[in-house]
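The complex appears here without one of its protein chains, the remainder shown in place.
Entry: chain A
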Amino acid sequence: MAFAGRRDAPEPPDFAILKRLARDQLIYLLEQLPGRKDLFIEADLMSPLDRIANVSILKHEVDKLYKVENRPTSSTSDQFCFLVRPRIKTMKYIADIINADKMAGRSRKYKIIFSPQKFYACEMVLEEEGVFGDVSCDEWSFYLLPLDDDIISMELPEFFRDYFLEGDHRWINCVARALQLLNSLYGPFSKAYGIGRCAKMSYELWRDLEEESESDSQGRKPEIGNVFLMDRDTDYVTALCSQVVYEGLVDDTFRIKCGSVDFGPDVTSSDKSIKVLLNSQDKVFSQIRNEHFSSVFGFLSQKSRNLQAQYDRRRGMDIKQMKNFVSQELKGLKQEHRLLSLHIGACESIMKKKTKQDFQEMIKTEHSLLEGFDIRESTSFIEEHIDRQVSPIESLRLMCLLSITENGLIPKDYRSLKTQYLQSYGPEHLLTFHNLKRIGLLTEQSPGETLTAVESKVSKLVTDRAAGKITDAFNSLARKSNFRGISKKLGLIPRVDGEYDLKMPRDMAYVFSGAYIPLSCKIIEQVLERKSWLGLEEVLRLLNGNEFSVTESAGEDSPAWESQRIILTVFLGGCTFSEIAALRFLGKEKGYKFIFLTTAITNSARMMEAMIETKA
């Protein structure tokens, strides 16, 4: 590894102001409805709220707090305030409450605060339900929740389904506004790159907003120099893989919600669950979050030995030293001790679940799929997985991974796997399959065209302009992942010579046990290296294009500005902890600092769940 000439990554800007802004606006909005009131909060706003405000702020002249649920309330308050996402379902819930009040002859004041913004469709529903005149509406522009020093989430998990499946563009405006806010606080961004349709639209909308607002950002010294936007559908493969870095594993196993996780009794080895905030403030976690799971245990035991040694120093202390120790170090040690035991517990619990034969074989299957070997064997593995009803989500994930790496399933497998799946997990998944097909995650190879045929054609004729036309023609037939071709072009599968040392990783592949470099991260690496898309034309063709790179202001090549090495990476449709870990690794290697802005933290299970049609 070339350690020489490696620059230290710059410090990220301070994002605490985002929390303050959101909190102050919320207080202001609540004050707009003076007097005592009951506050109804949308369930999925609870956790984000928790991160920016404490209960005393929410209790601002608030009598009772309710969760927005499908249950009519019996409250005596004269004023109701609803803090909600702009969803039609929620509007109906509110309308039902108001209409019930009307029937009962009660009169109250109703106020709806939409976060992050109001949609016309919501007003329309209120109007159709005949309550539009009874409510007053406000917007709480809470677009950005900083989860950590370098992660900002928009907390919009529905973005993925709404945009990529339903073709609903309404959240793009929010993304543009979020970019505007970040640009005004930490910009001006001097360079923007992006790939994907949504990325392009968001970028353009953002530029429009900037032009309209005419805010003068000239001459300001930016804290963030570059921005990189990427659509999730540029790289589904990475998101579909089982995660093996610690943070990813914790997310896959326990589900990290808004940067915190509930460790159940099996982890805490007590009868209580404990909620733990997972971020860089956690001294133990910050050291292991990006590590491959195999090295985590060793690290933790080393750490606990160190801790013990520090405790042991007590022996042989005189009174004064002891006093010092107790007043200054003990608290920290105890805190560390507590965290250490939690993470050890979590590791054990993960081990218990994952070291079973199944998991090993699943990882093996995944790797063969990524590398394109033993496809038949992998297919039978998946089939058995389904037949044995191991897990509906996992089965689906494997099917998708097979489809997307192989550019679609061969018709026979496509039919049989689906039939098996329906038999195992219920016929309602017929609709799930339809969704997956539409989004391009689970498709059928068109007859007469095998993956290798396309691939060889393309790779042999890349220089030929006709090749471009051929690929275009294929692309127009159906959305192809072309994973194999891309993988070859970008060298996503590292050549293995000897054992991959997961403790001393040499490239981003370590986040998948050295088997695969995440495509999304590789693209970012390549573009940043070239400072443009030049030389990536073939890859872009396989990726369906829609790339852009724009230099906003002159003087971008002044290396004195640290900000030029700070890159805001925007994942539209979610990003995984593995990707975050990989880019953090890249940053350390190349002296970049990546800031992650994502519509939500995602993983394979969340993505699959977003596609599943439930009966309700």
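Throughout what follows, a residue touches a chain if its C-beta (ideal position, glycine included) is under 8 Å from a C-beta of that chain, and two chains touch if they have at least 3 such contacts; residues count from 1.
Just so it is clear, contacts and distances are computed from a predicted model.
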| item | value |
| --- | --- |
| Per UniProt record, name of the chain withheld from view ["3-methyl-2-oxobutanoate dehydrogenase (2-methylpropanoyl-transferring)", "Vacuolar protein sorting-associated protein 16 homolog", "DNA-directed RNA polymerase III subunit RPC4" or "Mitochondrial import inner membrane translocase subunit"] | "Vacuolar protein sorting-associated protein 16 homolog" |
| Options A:Y66, A:F119 or A:F548, residue touching the unrepresented chain | A:F119 |
| Of A:D168, A:E361 or A:E377, the one touching the omitted chain in the full complex | A:D168 |
| Contact residue for the chain not shown (choose from A:M201, A:L502 or A:I595) | A:M201 |
| Which residue of A:R106, A:R415, A:R506 or A:R530 touches the chain not shown here | A:R415 |
| Missing-partner contacts on chain A, residue numbers | 88-89, 92, 119-121, 124-125, 128, 162, 166-170, 172-173, 176, 201, 204-205, 208, 211-212, 214, 383-384, 387-389, 415, 418-420, 422-428, 430-431, 434, 613, 615-616 |
